[in-house]
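A single protein chain has been omitted from the complex, and every remaining protein chain is retained in its original position.
In order of appearance the chains are A, B and C, and numbering begins at 1 in each one.
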């Protein structure tokens, strides 16, 4: 599966792609379209991405997770286009020999994705209005250095 | 799905059973039969359970997780009988409005299961030997009180 | 007469899934029953310090007096998940 895709995300395929007989622990994180945001009813939403960078960011984040944690498998996929309530916008699959590491790796991957992936969520509300969600400034090498020096 | 079962665990069914449009975060933990333990090659294993208590422990642990964490759904299933390498012995599915809570809830559920569920793992090694894995003493009300008073 | 049910490594140690224990201590507390079991079945003795005990779907404490008409279930250290 391509890491950025307009197709519905296929958890079964990700599980098959990451099979690893040495791993006793599997952690999957899924981001799911909710029916509400900031107190308003949501009827659907749309994700747009800066494609050339997004694919590279996810590939690098998989590698970084594998290097920072004792985990053996890490796959991340993110959907773009129009999504309905209950559909998955992102899936993170991590496998490790031990469960604590699998949890830590998956959490790191999704937390870091949220500040590095050039993707924007556009909410459509039940009252007919719509809005881009206010996001977090993209983490850049400069902002990372500033944070590390604090 | 019954919480204790000899049938292969069905993640798709658990995901359908826990669908909740108010939840933006899904965390799944899977315990998978590894091909090694304590330096020896494992060819397969078998789980036995004290059934009358095991089913109740899982039902109570689901409720406890829902009460201790701001999560909306929690389902736990555990397999018994003979399992092959790569098969899931346990699945924990947690859904919550926010991802940190879903991670915390799932981790609590599996960590607590490990000390409360009356289940025993019997390893069969590639060298033809076999052994019950040395486990952790079952958490009892008395041991919980002792721990809390430390 | 008390039926004692065994699980996990206890089955291996005793070579059976259950045992009968007669001449029970009075009162039949869990601790006293386990002492008697250790004397009658020395192969189980090393394991009994780390067992939890149950009747039906509930744990019973070491100082509790049990209903000897129901099986006492011995649960060695667990390894689920």
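In this text, contacts are C-beta pairs under 8 Å (C-beta built on N, C-alpha and C of every residue); 3 or more make two chains touch, one makes a residue touch a chain.
Bear in mind the structure is a predicted one, so any value in this text is a computation, not a measurement.
Enquirer: Name every shown chain in contact with the chain that has been left out of the document.
Expert: Over the full assembly, the chain not pictured touches A.
Enquirer: Of the residues listed, A:74, A:90 or A:106, which one is in contact with the missing chain?
Expert: The missing chain is touched by A:90.
Enquirer: Considering the whole complex rather than only what is displayed, give the residues of chain A touching the chain that is not shown.
Expert: Touching the missing chain: residues 31, 47-50, 52-53, 55-56, 78, 89-90, 110, 113-122, 132-138, 140-142.
The working rule: only the chains that are shown with their structure count from here on.
Enquirer: Provide the C-alpha centroid distance between chain A and chain C, rounded to the nearest whole angstrom.
Expert: Roughly 50 Å, centre to centre.
Enquirer: Residues of chain B that contact two or more other chains, please.
Expert: 31, 110
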